[in-house]
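Take this structure, written in structure tokens, and hold onto it; I'll ask about it next.
Omission of a single protein chain aside, the complex is shown with its protein chains in their original locations.
Order as written gives the chain letters A and B; numbering starts at 1 within each chain.
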Amino acid sequence: MSAQIDFASLPKQHVPLWVVSPRRILADILAKGWIESTIPFLALLCVLVGIALTTNDYFSPANLQNLAQYSADGGLVVLALLIVVAAGGIDLSVGSNFAMSAFVALYCFHILGLPVPAVLALTLAAGAAVGIANGIVAGLLGCGALLTTLGTMITVRALFALAAQAELVEISTSSRTDDLWDWIGFEKFLSVPIGAWCLITVSVLVFVLFRQLRFGWHILAVGGNRKAARHGGIPVRTTVFLAYLLAGLIVGLAGFLFAARQNSISVADTGIGMEFFALTALVVGLGGFVPGKGSPVTALIGFATIYLLNNAMINAGYRGDFVQIWMGGIIILILTIDVRFRKNRHRLLASTYLDPVALDAGSVQGMNGLMPNEMEPKLSAAEILASGRVDGPEDVILDAEGNLYCGNRNGCILKIAAPAYTDVSVLAKIGGRPLGLAFDREGRIVTCVAGMGLIRVTMEGAVELLTDETSRSLFSVQDDTAIRMADDLDIGPDGTIYFTDATKRYDIDNWGLDLLEGRPNGRLLSFDPKTRKTRTVCDNLLFPNGVCLTHDGKHLLVASTWACSILIFDLARLSDGPRVFLNGLPGYPDNINRASDGGYWVALAGMRNPVFDKVLKHPELRRRMTRRVPPTNWLFGNLNIGGVLKTDGLGKVVDALWDAPDGPLYMITSMREHEGSLFLGGVTNDKIGRLALEGADARWTGPASYWGRTG
Amino acid sequence: MVYKFGNRVRNAAIALLVGASVALGSAGTTSAGTDIAGKKVIFIPIAMGISLTEGWARRMKEDAALHGYTLEIRDPAFSSSAMAELLAKAISEKPDVLVVHNPTVQLLARQIKQAEAAGIKVLQLNLQSNQPSSAFVGANWTRIGHDVAEDIVKECGAGSGKSGKVAIIPGQLTAADSVMLNDAAFKVFKDHPEIQVVSNQASDWEPEKARQITATVLQQHPDLCAIFGHWDVHTMGAGHAVKDAGLEDKVLVYATGGGDNVTCKAVEDKILDRVWSYDADGQGRDAATMIDLLLQGASAKDGSMLSVDSPLKIIKAGPTYDPSLCWKM
Partner (left out) sequence: MPGVRMVPAMTETALSKMVGRREGGILERVVLAVTFGLVVIFTLFIDGFATAGNLRVVLSNSASLVMLSCGMAVVIISRGLDLSLIAQMVAGATIFSVMVSGGSPASLALLVAVVAMATVGFVNAFLIAYVGISAMLATLASAMFVTGVFRFAILRGEFILLLPKSNPAVMFLAGNILPGVTVPVALMIVTLVATALLLRVSTAGSVIYAMGDNYQAARLTGLPVRRTTVIVYVFASITALLAGLVTSAASGAVDFRTVSSGTLLFDVILVVVLGGIPLRGGRGGIRNILIGAALIAILRNGMTLMNFTTQTQDALRGVVLILAIVIDNYLNPRDTETDTVGDL
């Protein structure tokens, strides 16, 4: 009974291969996670370039080896501090601990004459002992970290001085040498000094700790929010204790390396000021004092910046005062830029994210005599079902028995039993925001869930995720594999599910902003249940919304909401791209569904108006508006009051169902015909409407239309 | 009043000249002036910005300008770890002579050995490391400690009619020079039981700390006879405390130092009474001479160290005071 669609004669719809916009690229880059460490990274780059330009042989292999050898212990101390800071503490005692560990190493080596592995073990134990003291007071007892570690810093420093004072002369005069000791202190393995190998190993371990290990995640959780971590069942005090212990161990290792290399300590200044140096390095790397962040790479970038800056300047022969001015000034500068950048990043992101272009949906066509002011509001005759008991049924669907199903805002699929339609029960709890619905051949519901993807629900209520990602599109800065806003779907005769991802850039909460942008941000996807493969059928569509398989099963109708048009794909030749099935609609089309007479129902989520049509043609206006005017005062498209259009099988509008000005079904996003009635749902409605259709086939049902009359 | 040269100094100087002439002779070179032009010397002090190192640096720079070799000064600003790093970089640059100012006897020993092994001649200043190197220029701390202690015994000991109470203010109890000064002094005091050391607290080289320690000690021991400060700069703090207590005519304040004119000013102001000066200016000249010789290839015959023991000047308040013993920047 359906008319033959002549695909080839329809006008082609241009679809851009990719969308390029400098502003969008900027916004996408700003939204990247690594952008946080841009400023420290740039600072390091500047320092490196500066050094390379002003010195001759600073980056010679010999000096690089020197740097690797002498910076290793400092780098280790920075990592130790990173662990403590990540757990929300601070450790001022690292310098004293470092000196003490170096002393213990020398004492064990020269005075006790122990073998080197035993020296290492005892040194690590000594470092850990200070960590344990810190951990007990600041972790287990829960005292303030700054004061606790200040106390251990003073005490350990004094103990170090007393001990070193007593033993230093003997240590200085000891003549013990040991090949392993010298190897650790001076030799290189694969032309990298041993100390540097230690630093590399520890960095990797810390990296793994924070990325992969439960304990690392506990540290980050405690540092991020102590209260939340405690409520989440994490043993906060033990975690903090262990963090200090671990830091103490690492500092012990650093002290050991120093002792093996220098074979001596200076009571006057070994480790003095180290805590402030490490703190500065950490802060330059992390861009402030940020607990709950464990990234050894950025911490080491900060360390490298500070260390190289200082080292290059003193090596260039500048005097101490001059070096201090520059160090202080440069650190203030880096911190200032970084703090300002972090503070303004999301502001910049927010102001560049919305990136409007001119959009011209053309004039309204083919609506002669069908506009709201030209005819009766037919929807006022609708009967209201389940009023107040469904919250936001974006799509409604009926099974062969006439039971009604819809999604709601709580993420459930509801069943409203026929024939009374008063009994509302939960079929399945999915989560997310269920939107479009369809029955597959086996009588299961397949639904598009915004924020989740494509979900299949059996009549028993079992939920199965079919897909939540597709392949990444070309030239995308941000990873767009995730299906952000699955909107509507339909199922082809071979079982392939065609569904739309309405916009890649906005979530369900602010999908309306996509209208202000007016860019082709959406895509049509397909999922083959047999191979379980997800494919992007057509990218860069303008808010692709409703999907409907034509009656002949050979074409696919896709509503392009902001373009006020309906596109058509040929299932046999999907790669040819879409053609225009219908355009110049008076409103924004949402779902499309089959009608019993071979035509189609088109829901209009909202009506166009000349003012906003004009606004859409001026992107600069929208950009200025979104930047300068509070959102409540924005000029916005009408997405409140719509209606339903009826087209024939070839896309000619033949009827329109409008609502009366006083309701009751304001915004219509979906409608299903079932045995002579039309069921109407709306994404912001709290009810479902039923309208008896005159002259409709009273035996026609959706499942039968798709899958034949099974029962 | 110039202190007489010790025997060792004389011997060292002779050895040095002999060694130098031997080296020159064997090399068969002609003029020293042209020979060392363009060579490279790196000087790493403990810190610049103190009169001692600035005084040395001045003389060395003059000498470098005169003879046309380059002198680079790298300032670790009192950080011994920075010093170790600077030394490592300097060694990899392979200068002809490396001048280091040891902070302790052990800290730089390994690197001095490394440098010597790499063919760099290392000149140690003011404090000799455990590790011998090509040359050493500096004061003999043991002798200073001994002489000061002897003088204290003379002034405060038996027969002086004074209490015999002495306060020592080291820079740091473990600093090598402090250790040597104290060892020598205590050795002298051991033979004189009438001398009683009532305080031996380190000032961390800071005048304010020395002042506070001294003020407190003077409360307990107003009959204190002498104070032995290990460095003139921090001892001036102690001297101020003595002056504030009105005891400047009763308590003798001893110090050692580089002997620039600030020291003489302090002696004039009765802040310090007797200063054993190792004359940083003269040391600078000695160091410069030694650099010249090393650049010309000088070495001791048997491969041992060339060593110059700095002559001492004693700056004494009283009728024999002579401001010309101090040097001016």
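Rule of thumb we're sticking to: contacts are C-beta pairs under 8 Å (C-beta built on N, C-alpha and C of every residue); 3 or more make two chains touch, one makes a residue touch a chain.
Fair warning: this is a prediction, and the values are worked out from it, not measured in the lab.
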{"item": "Chain not shown: contacting residue from A:8, A:49, A:162 or A:611", "value": "A:162"}
{"item": "Which of A:16, A:113 or A:144 contacts the chain that the document leaves out", "value": "A:144"}
{"item": "Candidate in contact with the missing chain, chosen from B:92, B:201 or B:296", "value": "B:201"}
{"item": "Residues belonging to subunit A that touch the chain removed from view", "value": "88-90, 137, 141-148, 150-159, 161-162, 165, 223-227, 230, 236, 272-273, 276, 279-280, 283, 288-289, 291-292, 319-329, 331-332, 335-336, 339-340, 343"}
{"item": "Where the missing chain touches subunit B, by residue", "value": "47-50, 54, 77-78, 173, 198-213, 215-217, 219-220, 233, 236-237, 239-240, 243-244, 262, 265-266, 269, 271"}
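As a working rule, only the chains that are shown with their structure count from here on.
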{"item": "Where subunit A and subunit B are represented by their mean Cα positions, the distance between them in whole Å", "value": "65"}
{"item": "Subunit B residues within the subunit A interface of the complex", "value": "47-49, 72-82, 84-86, 88-89, 92-93, 103-107, 109-110, 130, 172-175, 179, 204"}
{"item": "Residue ranges of subunit A touching subunit B (in the complex, touch as defined)", "value": "57, 60, 62-63, 65-66, 69-70, 161, 164-165, 168-169, 171-173, 185-186, 258, 261-270, 272-273, 310-311, 314-315, 317-321, 323-324"}
